[in-house]
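For reference, the structure is listed below as structure tokens.
All protein chains but one are shown in place.
Let's look at chain A:
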Amino acid sequence: MTRNDDVVLAVRDVTKSFGGLEIMKGVNLDLCRGERHALLGPNGAGKSTMFNLISGEFPPTSGTIELQGRVISGMSPEAINRAGLARSFQITNLFARLSALENIRIGVMARHGIRFNLLRRVSRMKSINAESMQLLERVRLGHRADTPAGDMTYSEQRSLEIGMTLATGADVILLDEPTAGMSREETAYIVDLIREVTTDKTLIMVEHDMSVVFGLCDRISVLVYGKILATGTPDEIRNNREVQEAYLGEEAA
């Protein structure tokens, strides 16, 4: 189904145990270049654990994760980010006292390798600031540039969260429930935004809202009790009996 050279993120037989409890029981997943992939699954299925494994929060117990052909499992979050993968968080996770622009700029600085620079004024770094502003406008927050992130509305913070994830220039983007806690209208808005800003990226997102997933994503993987039950196009997933029983059926009932 997938041509190997097109796989940007490969999860191979990954298991993860906490104490004696095996949360991930041998997960395999291929992410193709440019696709939008959704990770579905009931609560406790291991979706967050999966994201934490991929992004380096903790290493897998066994198995490997490869990013663009390079093994990233066991690397630190910052090293994985530099290798070209960025994630957002389910719970809003920003720099609350910094302005919206600065939240983005921290990422843009990292992208350009500006980490321990103590000799320049950040306000005079024209290209960094221009790039940050451009990105802020892409997530439609240009008018809020000077507002402290902590003072913004929840949906604005979610947009900013996406902007920060893009800011480090990663090609592979992990979004953890980007529409969590949003109204229908806000969800539609953010889905539209995600579609727009991930055009030439590879996206994998955790999402609960079926309509979001079916409308936005090219492929879906269903995770149940630490195993991938099925991977396929939205139509394939919709018509998969196992999936219906394990997950969708419950919702339909």
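Descriptive notes on the structure:
By definition in this document, contacts are C-beta pairs under 8 Å (C-beta built on N, C-alpha and C of every residue); 3 or more make two chains touch, one makes a residue touch a chain; residues count from 1.
Everything below uses one rule, namely that contacts and distances are computed from a predicted model.
Chosen from "ATP synthase F0 subunit B", "Heme/copper-type cytochrome/quinol oxidase subunit 3", "Branched-chain amino acid ABC transporter permease" or "NADH-quinone oxidoreductase subunit J", the protein name that UniProt gives for the omitted chain reads "Branched-chain amino acid ABC transporter permease".
When the full complex is taken into account, the listed residue touching the unshown chain is A:125, out of A:125, A:141, A:197 or A:230. Interface note: of A:72, A:141 or A:167, the residue touching the hidden chain in the full complex is A:167. Check A:7, A:114, A:145 or A:188 against the missing chain and you find that the one touching it is A:114. By the touch criterion stated above, the residues of chain A touching the omitted chain are 55, 76-78, 81-82, 86-87, 89, 93-98, 102-103, 105-107, 109-111, 114-123, 125, 128, 151, 164, 167-168.
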